[in-house]
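Structure first, then comments.
As you look at this complex, bear in mind that one protein chain is not there, while each of the others sits in place.
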Amino acid sequence: MAFLHDHDRLNRIGLPEAVLCEGKDNESLVHIITELDEHKDSPFLFTRLSMQTHQQLPVHLQKHLDYDPVSATAILHGCYPENSTQVAIVTAGTSDLRVAREAERTLYFMGLQPTVVTDVGVAGIWRLMERLEDLRQAEVMIAVAGMDAALPTVLAGLLHQPIIGVPTSTGYGVAHAGNTAMNAMLSSCAQGILVTNIDNGFGAACAAMRIINTFTREDV
Amino acid sequence: MAFLHDHDRLNRIGLPEAVLCEGKDNESLVHIITELDEHKDSPFLFTRLSMQTHQQLPVHLQKHLDYDPVSATAILHGCYPENSTQVAIVTAGTSDLRVAREAERTLYFMGLQPTVVTDVGVAGIWRLMERLEDLRQAEVMIAVAGMDAALPTVLAGLLHQPIIGVPTSTGYGVAHAGNTAMNAMLSSCAQGILVTNIDNGFGAACAAMRIINTFTREDV
Amino acid sequence: MAFLHDHDRLNRIGLPEAVLCEGKDNESLVHIITELDEHKDSPFLFTRLSMQTHQQLPVHLQKHLDYDPVSATAILHGCYPENSTQVAIVTAGTSDLRVAREAERTLYFMGLQPTVVTDVGVAGIWRLMERLEDLRQAEVMIAVAGMDAALPTVLAGLLHQPIIGVPTSTGYGVAHAGNTAMNAMLSSCAQGILVTNIDNGFGAACAAMRIINTFTREDV
Amino acid sequence: MAFLHDHDRLNRIGLPEAVLCEGKDNESLVHIITELDEHKDSPFLFTRLSMQTHQQLPVHLQKHLDYDPVSATAILHGCYPENSTQVAIVTAGTSDLRVAREAERTLYFMGLQPTVVTDVGVAGIWRLMERLEDLRQAEVMIAVAGMDAALPTVLAGLLHQPIIGVPTSTGYGVAHAGNTAMNAMLSSCAQGILVTNIDNGFGAACAAMRIINTFTREDV
Amino acid sequence: MAFLHDHDRLNRIGLPEAVLCEGKDNESLVHIITELDEHKDSPFLFTRLSMQTHQQLPVHLQKHLDYDPVSATAILHGCYPENSTQVAIVTAGTSDLRVAREAERTLYFMGLQPTVVTDVGVAGIWRLMERLEDLRQAEVMIAVAGMDAALPTVLAGLLHQPIIGVPTSTGYGVAHAGNTAMNAMLSSCAQGILVTNIDNGFGAACAAMRIINTFTREDV
Amino acid sequence: MAFLHDHDRLNRIGLPEAVLCEGKDNESLVHIITELDEHKDSPFLFTRLSMQTHQQLPVHLQKHLDYDPVSATAILHGCYPENSTQVAIVTAGTSDLRVAREAERTLYFMGLQPTVVTDVGVAGIWRLMERLEDLRQAEVMIAVAGMDAALPTVLAGLLHQPIIGVPTSTGYGVAHAGNTAMNAMLSSCAQGILVTNIDNGFGAACAAMRIINTFTREDV
Amino acid sequence: MAFLHDHDRLNRIGLPEAVLCEGKDNESLVHIITELDEHKDSPFLFTRLSMQTHQQLPVHLQKHLDYDPVSATAILHGCYPENSTQVAIVTAGTSDLRVAREAERTLYFMGLQPTVVTDVGVAGIWRLMERLEDLRQAEVMIAVAGMDAALPTVLAGLLHQPIIGVPTSTGYGVAHAGNTAMNAMLSSCAQGILVTNIDNGFGAACAAMRIINTFTREDV
Partner (left out) sequence: MAFLHDHDRLNRIGLPEAVLCEGKDNESLVHIITELDEHKDSPFLFTRLSMQTHQQLPVHLQKHLDYDPVSATAILHGCYPENSTQVAIVTAGTSDLRVAREAERTLYFMGLQPTVVTDVGVAGIWRLMERLEDLRQAEVMIAVAGMDAALPTVLAGLLHQPIIGVPTSTGYGVAHAGNTAMNAMLSSCAQGILVTNIDNGFGAACAAMRIINTFTREDV
């Protein structure tokens, strides 16, 4: 049962390989990381690597990994070359930060320097208004929000850029673990909002990268 | 199986009698309206009386009813004495008007003159901002919205009054016939929003009336 | 990623700042409480602060907090000035007490002295009847109930005050973690019941405060 | 594909044969009724036979059927011998009557004379209280209710008899076509309520008959 | 906040008092059991008292309780007088035993000696057939089954007694924690099956007792 | 936008081409049938072709089609060569016949002569028992059932053949348009039942054909 | 209650005004179209305008509208200036065409000439493979698919462009009116797929336009 490193993925779809650690046992993870560690010239991203699991990895592997506990991501062998496209990640509340950070780290891994604008949920609409001019600079926007998830709707009514909504599983009761936020984004009356799975900051960053690769890079 | 006129309801809970016509056959409706028509000194409200059903009523009953097709409501024997409390009904989109009108007509029947502010959905946030000073005059606010239903959240972050959210069944797909709007309102991150059943403009008006009766009338 | 104290919230919406502790890690909580602790003249409320998390706070912070384990709330720097409006909190069963207490503590923090009437579920309707005269004194009623949640319906048929229903997640099987209670309240045949998210005692108290602020205070 | 008359059912399970007409086309229905009509000494019950379908039957078949449009039931060849057990059918609202009538007609067909107590929903609890002594006479109770369906809970807290709850599909929005009523009945905090499928008045009557057959008849 | 012993319940509804321990903290439980222990002449039943919680009770209370770990029930001060009505509890699989035992213990507490017939699920229909004559002796039947829950349907097609279906939360995936079993029972094509909440063996026993009290006892 | 006849399908997957008519407008259907009619040597199957739509086809096309209204299927250019494998289609109730007939017609089209055993639902278990020896002759079994759908479970406990369960959308209320039947089949405690989508008699026949093709034909 | 033409929308968010006709009565539609018809220099798009409603419009309005019955869209006053960005719309089955056409018409209205690739569902994977080189030319891809909706997953594994998945409500039973397709797209194991509401071809086109506007136009 060998883990097959998909060397060609970058050429094929413009996205580097990433390993979802959630649901894999420690033994398999050690096996995979060790194998990938041998490809010193290829950067790798690990997502949903919990702090507990990270601490149980062999020390020499821990040392090779650039680990971030908030987003539960680790980067192996550095990042991809820089890309100057402006991406803004906007969050509604502090509970959404772990998801926003996953998107941020994924973009960072792929060579981008996203701007993160936090705590501009529409229950305090003036906070969003104060940041509007900054947001106009972005070429792609990722809006991370849970509960009623009204943030992407307000953004889409004010700005012309592509907007990727990432619903989060914050909240309780009828927040229904992010399903209410997701459905609210998908049924938004604002035009042209696109949505990912709940808590999928990684997917939002990959989608942003598809846009950027197609329109700004010449080598794809 | 006589229909019992609940004469005492007004004294008991401060709300006049209303008849939900949906789900009742024409024969029963004629029977009920005829019976209530004999109580000339008591005003009555009929809700969810479709235009088709209204047209099938005997002509003399049609004449006694003040019928409004948008809200599908009819008033018999006029309204209750005027009450000067300011209620604002705010709607997100034109599809929400039938529900907003049901709330408006119910309040009108109970003696109020609500202000209706339409088409201020948060996908066009500046339209709401322009009406903010008007809204500050209201003592109770009813926010009618479907789809992502972000309107009450924005209102609750800007204003201090009681806010009654009425989710509507507008939209398709994951709007889920109003359930997404309802869940978004209930899980709002803004503090102190209260919610009614989907499309229940009548209930929102009754709830507003409970507040008004308790705090502004001396005869209850 | 500084936590921004929203100094102006009280002026804007008449509700003081509250921190939802659930979903925040200990480190962030210590940071936030420490920061707010410096505003000695501003009272703060913390909700969903579990006993376990409370015990892990630094001792000097624990000492500054007035903590209540049943409701999992803590108050910092005392309460707001007294307000004499009568609020009644009515509960159906003993399992609903933790939610009722969250509403009670939030109101207490905002200067009210709510009356709590426990164990008057409609499976023992005579217990509710015995307390009816007491309940008539209240100006706002908060009805906390799980499972079939019939309590607000019975109250709304007997009394004229505003009634805020708070469904609770008690029960098993088809109680569906409070969704059945919530849907039963929202589809009640009694007129004018308003509803909050499941287990949201804090939200019910805030909604009550919006009513009280609008109708009884002159400085808002 | 002959329709097989199950002659032995009465001996086996104490319940006579009944034909659910809903979902059968007119041609098949005519075939079935004609066939059963030949068994002149066996009474038959037809449920969910819409008025429209009934009117499309051949005239001679219509004449043989004792048809009731409210319950959409028809009886062929009279009823079973009388049984003096007292069954009470209690309904919350007028919209529940069609279901209550289906239970009533099924019991009538099986020889019982049920008492029907209408319009005693718990939003007007005093109406139920006034009928309590009458209800104490019943040996089995069938409680028919939609929306929040609190009626069986209140009854079960006051009376000792077996209580069969029949949820109805009345109401809109979160009434969810009777599912809220059904779940509320099933998760009632009152002890020992039993429940049927939504709108299943026929099933409730059959269940009552199982009790009566077992405990009051000697020939089963 | 005293726990009120409902002395009169037995007279009123024919069912003794029972305490649902799930969801109550140890401190409250000790308080309640201690209080009830003083009423030496009244038997009490405790349900959903986990083995772990039972072991944490003070030793003298443990000694007073007749505890059964399979059903997680405890009896205090013995049982009610014997009643000779025959009740059969039938189970589909071994995973349903904990629920069947809860029904059995509740009936035993109320003076009955139910017969328990295990492991007769319809995937092995001949096992059920072999026990059919035994089951004909019962006057009330409680059928406990999870997953596809076909047992009550087969029973109801073969026997004439009242049948109380108790769906259980056994199984995984689309068993949906008992909801599939419950819905299958409620939509059974067999006539007159009655259903309780998922895993509610206690409720089934109470419902059986309502039948028995009404038809066999003279003192109710 | 030409409709492409997939000539090669039979060679590739052993299943002939079939056209799902539901959801296609009359104009497109006429276009497709006319085109396929030119391939006189290829048999074609049309499913979910309502009687109404069939009658609106041009008369010459109607004449070419072998139409069956119960299953709403039509066959063009005859059937495939005969295959002697025994398939049994077993149904629980008469309402399931339309789905059973769709499976039967699809198999007939593919050269089989399935045996159809009707009305052997487990509420009358003896009827199934009487047919058991007949069923032992089948090499593949298709069990069509709605509501509680216990039929495949009983069959799978008695017989060793492959069993394909087809849930049907018969029933009301918690039958949930076939979802309860489907979930009951999927969570059956009997070993090795396989399931198709709700009402998918065509799919069950295709699955049976995959088995038959693989194990009995030499030309695939 | 005037309908307010939002003149500024194009400048603000780069998307022209569109009117959702579904849910609006004929009278209102005539009013709106008449009003917009006066702005001869502004192109307008009407979506979900059923053929029946279109035929009931006054003849002179019908003549002004460029109506397409498959997509149920109408264009008033021509289209926006041409834009040479390549967009591909890919569909899985013929039932998805109405949604694909809505996207196509919306893009056409906004000046684009999208390529539509039909009938390349993954049940016939070779058909998709044959079109792969064509698809590589596209700069944005819209994948329209119902039922199991595997198309975007396969595309995203082969191509590097941005992919917008539009789930459709085709299919029956567990297709759940498009929810299964939507959830399958959102939980795809392929990286970076973005999703719209069910059947929302218009929204997908708007999202594509946001990308195109941001990266290819200089006047936004």
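By letter and in written order, the chains are A, B, C, D, E, F and G; residue numbering begins at 1 in each of them.
The working rule: a contact is a pair of C-beta atoms (placed from the backbone, for glycine too) under 8 Å apart; a residue touches a chain by one contact, two chains touch by 3 or more.
In this text the structure is predicted, and so the values were computed from the model without any measurement.
The chain not shown here makes contact, within the complete complex, with A, E, F, G. Per the touch definition above, the residue from G:P16, G:P43 or G:G173 contacting the chain not shown is G:G173. Per the touch definition above, the residue from F:A88, F:L112 or F:C206 contacting the chain not shown is F:C206. Only one of the listed residues, G:D68, G:E104, G:D148 or G:D199, touches the absent chain: G:D148.
Of the options G:G23, G:P69 or G:G157, the residue whose C-beta touches the omitted chain is G:G157. Contact between chain A and the unshown chain involves residues 1, 3-4, 6, 22-24, 28, 169, 177-179, 182, 197-200. Residues touching the missing chain, restricted to chain F, are 12-15, 18, 139-140, 156-164, 182, 186-187, 191-197, 202-203, 205-211, 213-216, 220 (touch as defined at the top).
Chain G residues in contact with the hidden partner, per the touch definition given at the top, are 92-93, 121-125, 147-150, 153-154, 156-158, 171-176, 180-191.
In the analysis below, only the chains that are shown with their structure count from here on.
Common neighbours of chain A and chain E under the contact definition above: C.
The chain pair from A-G, B-G or D-E that repeats the F-G interface, sharing more than half of its contact pairs by residue number, is B-G.
Across B-G and C-D, it is C-D that has more C-beta pairs touching. Put simply, the C-alpha centre of chain C and that of chain G have 46 angstrom between them.
Inter-chain spacing, taken between the CA centroids of chain D and chain F, is 36 Å. Here the spacing of chain B and chain F, counted between their Cα centres, is 50 Å.
Annotation for chain G: residues 182, 197 touch two or more other chains.
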